[in-house]
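Complex shown without one protein chain; remaining protein chains in place.
Chain IDs A and B follow the sequence of writing; residue 1 opens each chain.
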Amino acid sequence: MINQSLFTLNRRRLLQMGTGAIAITALPGLALADEKAFQASRKAAFGNTPINEGRVEVTLPPIAENGNSVPITVKVDSPMTDASHVKRIVILSPRNPVPDMSHYKLGPYTGRAEVSTRIRLAGTQSIEAIAEMNDGSLWSGSKSTVVTLAACAIL
Amino acid sequence: MSSIRISIPETAEAGEVIEIKTLIQHPMESGFGRGARGQVIPRDIIQTFTCDYNGTTVFEAKFFPSTAANPFLTFFTRATKSGALTFTWTDLVGETWVETRNLIVSE
Partner (left out) sequence: MRASLIILALAIVGCSQQTNQPNANYETLDEVISGYAFLQPETQALQDDEFSNPGYLWVDKGEALFNEPAANGQSCASCHTDEDRSLIGASTHFPKYDERAGTLINIEGRINLCRVTHQSVPKLEYESEHLLALTTYVANLSKGSRVAGELSPKVQSNYDNGQAYFNMRRGQFNLSCAQCHDDNAGKSLRGDTISQGHSNGFPTYRLEWQTLGSLHKRFQYCDIGVRAEPLPGGSQTYIDLEYFLANRGRGLQVETPAVRR
């Protein structure tokens, strides 16, 4: 993804100008996170604990007409009781300049393991949410979205 | 003056899980954007958000540049006792915005 051809970038920049960007734009390619940074963020948040797939449901629109504000909901399958609950949710992006998107702390008092917000997407990608349970286990889910106009490429 | 909107029910039953929505006016400058003359616009984001319920933190969020301008959140908490819910947003330089709402809980 990082090796997107310059041709594509130029076309995109031309396109933005055509659709009304007011001035110079940042080169999106230079600021994109790579796989290494993404893995580093994962490790910084959770160390070497293995991450299981499942129990986490990410909801995103299939197409985002503007990457500046995309609704996302993360739901974790948990009874949210003292005995079994979600402690933490981390949302990560493989393509934004900063892989960490947002972190949440929850507990049994939260009642329901669900959070919604609006995020920026610097391009088409698959967003991952990882939940840490009170027993220390980690679970993840992801969802991909096609961004028709990248957020960091427009003013 | 930052405009803030908070939605919580006025009343709840003890043990009921209530939905809370918050919206605050903030540009969430990512630090990657550029101005009209090509200059980098410095990063200016809300970094943390907390919701305290009768003095106990029940929900906490940490934001990064990926959070959209005018940060919006929906989350939940379990109603226990009547009291105050305090919402605090803090930006990178430590400026805070605080709002409080009262919840009446019938037992």
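By our rule, a residue touches a chain if its C-beta (ideal position, glycine included) is under 8 Å from a C-beta of that chain, and two chains touch if they have at least 3 such contacts.
Keep in mind the model is a prediction, meaning the values are calculated, not measured.
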item: Residue of B:68, B:85 or B:103 in touch with the missing chain, whole complex considered; value: B:68
item: Residues from chain A at the interface with the omitted partner, ascending; value: 15, 17-22, 61, 63-66, 68-71, 148-149, 154-155
item: Residue ranges of chain B at the interface with the undisplayed chain; value: 1, 3-5, 7, 21, 23-25, 27-28, 68-70, 72
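Operating definition for what follows: only the chains that are shown with their structure count from here on.
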item: Length of the line joining the C-alpha centres of chain A and chain B, rounded to whole Å; value: 19
item: Contact footprint of chain A on chain B as seen in their complex; value: 17-18, 30, 32-38, 53, 56-69, 71-78, 80
item: For the chain A and chain B complex, residues of the former touching the latter; value: 22-26, 31, 68-70, 73, 93, 96-98, 100-112, 114-121, 152, 155
